[in-house]
Each structure stands twice: as structure tokens, then as C-alpha cells.
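Here's a structure for you.
Here is chain A:
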Amino acid sequence: MTAISNKPPLLSVRDLVVEFPTRRGTLRALDQVSFDIAEGEVLGMVGESGAGKSLTGAAIIGLLEPPGRIAGGEVWLRGERIDNLSVEKMRRIRGRRIGMVFQDPLTSLNPLYTVAEQLIETIRTHIDVSEKEARKRAIALLDRVGIPAAARRIDDYPHHFSGGMRQRVVIALALSAEPELVIADEPTTALDVSGQAQIIDVLKDICAERGASVMLITHDMGVIAETADRVAVLYAGRMAEIGPVRDVVQAAEHPYTAGLMGAIPTLTQTADRLTQIPGSMPRLNAIPQGCAFNPRCPRVFDRCRAERPELIARASGRHVACWLYETETENV
Partner candidate 1 sequence: HAETIRWARVGDALTLDPHSQNEGPTHTLNHHIYETLVGRDDDGELTPRLATEWGISEDDENVWVFTIREGVMFHDGSEMTVDDVVFSINRARTTPSGMAALHAAVEEVTAVDDTTVHVRMSGPAPLYVQNLTNTFIMSQAWAEENGVEVAPDFAAGEEAHSVRNTNGTGPYRLVERDPEVRTVLQVFEDHWDDAPEVTEIIYTPISEAATRVAALLSGEGDIVQDVPVQDIARLEQTEGISVVRGPENRNIFFSYDMTSESLASSDAEGNPFASPEVREAMSLAVDRNAIRQVVMRGESQPSAAPLPPFVNGWTEEMHAFDDPDLERARELMAEAGYGDGFTVQLDCPNDRSLNDESICQSLVGMMAQIGINVDLNAQTRSLHFPLIENWETDFYLLGWGVPTFDSQYVFDFLVHTREGSYGSFNGSRYSNPELDAKIEALATMTDLEERDALIAEIWDEVMEERIFLNIHNQVLAYAMRDGINLDVHPENQPHMATVTFD
Partner candidate 2 sequence: MSDALLSVSGLTRRFDVSKPLLNRVIEREDRQFLTAAADVAFEIRRGETFALVGESGSGKSTIAKMIVGLLEPSEGEIRFDGKGMDFASGSAMRALRRRFQMIFQDPFASLNPRWRVGDIIAEPIRTFGLLRGAAIGAEVGRLLDLVGLSASDAEKFPHEFSGGQRQRIAIARALSSKPEFIVCDEPTSALDVSVQAQILNLMRDLQDEFGLTYLLISHDLSVVRHMSNRIGVLYLGRLVEVAEAKRLFTEPQHPYTQMLLAAVPDLALSGRRRTPVTGEIPNPINPPPGCAFHPRCPHVMDHCRTDAPASHPTASGEAACHLLAPSRAAAQTAQD
């Protein structure tokens, strides 16, 4: 697998394996997931619920909840391996170098502290500035994420803010120590249609401004299409396809991606029935042999049932894990 540019990638995830030991054996929730995020890039990560999107984010930032654990693979941040750092070292990376935004703005903020307290605490944890300076930065940041009258509202408690505003605060918090990478785990799912676009815009603009890369986790293809540079599609803890967003959205190669795209109703086309992928994503304890998608795949053939496909590099930096494309790869 090659990086899309010559510069070394900001984040590089290699063969990441995340496991949950349970009473009925070990569940492999992420299985050899590999991808890179380049500097300044927005990588979209899509997949159905349970595909492992959040786990990927949590594993990168070192916040897997026990008993979950990284059972294999490596995570590199700007050439430094971070998956095996000590607790304290990893803590210094969190917030400072990798910021994170969670799905639900209602519950992400501690209700007992003012926005100012939470912002200043975060800033001062990572950056050696005075309380006053931290406050100034905090206000500027709030202002930047679009909170009107930031200087006044900074001393409000989270419950004084509406959902959209809270998510802006969360973004401000995630960005407060100026991280190089922001992992946004479904940052808009809890918001209204009208608010979603605003938040995505804010996130994207600020990150672009500061040169931060974004890993945008979502299951909304529309959001990805509008925001991301590249998109990675996860299926049952495995990478199905990864590539530039336009390619993947408009000309999906992996049958799963293709099915997924067909299943999305759009405002423009008026098919009577949506394309439908039969069945559902397998549970982690029942992932079929070979390609995880093989029981649902319309183009399945024998090999799919026996052997697991690797990510195969395709034209223009696209990679697909599907046996359909193996032969073609050789040509590339």
C-alpha cells in the first residue's frame, strides 16, 4: 500500500486488530485494518453500525474500553509509533496532537462545569499558558466555531446551549490544544438536518485553516461525499474499499460499496425500489470464512468463500478488498 503523496502520512494505521475477549471466545472487532491519513486530508470512514468505525477511532487515540484491546498492528503518528506508548505519554498525545469529537453533544460535556472551565482546563493541560491567556484563546476559539457573543457565553454551563451550539463547543474543545489530527465520530448524527451541514462546515473549515487532518466517521454517505477527500468503507471490522471520494461514491468497485450506494434514496432519482443488499452484516462471532461479505454478495464465487481477500491497490490510489479485482491488479 502506498501513500497518496510523497510526504510521509500524518497518521498511518497498519494491520490494526482489535479484540474483545468474551466468554464465548475472542471477538475480532477490527481485523487488519490499514489506512493512512495525509496531512491536511479529510478521510471519511463509513460503514454500517457495528462495522468498527468507532473502534478504529478509539484504538487510534488509545481509549479502547476494556476488555477491548489492540491485539495486533501498529499506529504511527508522524513517524512515531503510538499504539504502544505508556499511559502517560499517550495522554499527552490525546487532545494535544489528536483531538476527538464524539457523536452526542448533549452528553459530551460535563454538566457541572462551565464551558470556560472545561476549555481552560484542556488548554492548560497541554499548553503552558496563564489562566488569562487560556481564557483569551478559549474565547477566540468559541468565536471561531461560531458561537455568538463568545466572551459572554463562555461562562455559561453546557445546559444553557442548544444542541447545535453544544456541538460547536465540543469541536472547540477538541481543537483547543491545536491537534494535528481530529477524529470526529459521527459529529452530526444527533443534530437536526439543518444543523448538520453547519457543523460539518465549521469542522472542515477550521481544520483546513489550521492544517489539521480529519478522520470523519459517519454512516451518512452524503456527508462524506461533500466533505471528505478520501473515503474508507469498513465492513465487519475489515476494510472493504478505500479511495478518493468521487471514485468510491460514483463508481464503487467493491460489491458492498456498490450495494450501499444503491440503497441510498436520493432526491433526484426515482426508482420504484431501492437496491437492497439481502441479509445483514454478520455478528462478530459469526463472520463467515473467506470474504466477510460473501453470503450477501451478488457476485460471490468460490474463492470468496474460502480465502480472505487482501486490500488490492487499484488505479488512482484506490484499494479494494475483493477477489473480483485480483487479476486486474497484476496489470497495474
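Candidate entries met the following condition: all candidates are chains of the complex that A comes from, given by their letters.
The rule is short, and it goes like this: contacts are C-beta pairs under 8 Å (C-beta built on N, C-alpha and C of every residue); 3 or more make two chains touch, one makes a residue touch a chain; residues count from 1.
Given the structure is predicted, the values throughout are model-derived calculations rather than measurements.
Chain A shares a touch in this complex with candidate 2, selected from 1 or 2. Remark: chain A residues 48-49, 162, 164-165, 192-198, 201, 219-223, 225-226, 245-246, 249-250, 259-260, 262-268, 270-278, 280-281 touch candidate 2 in the complex.
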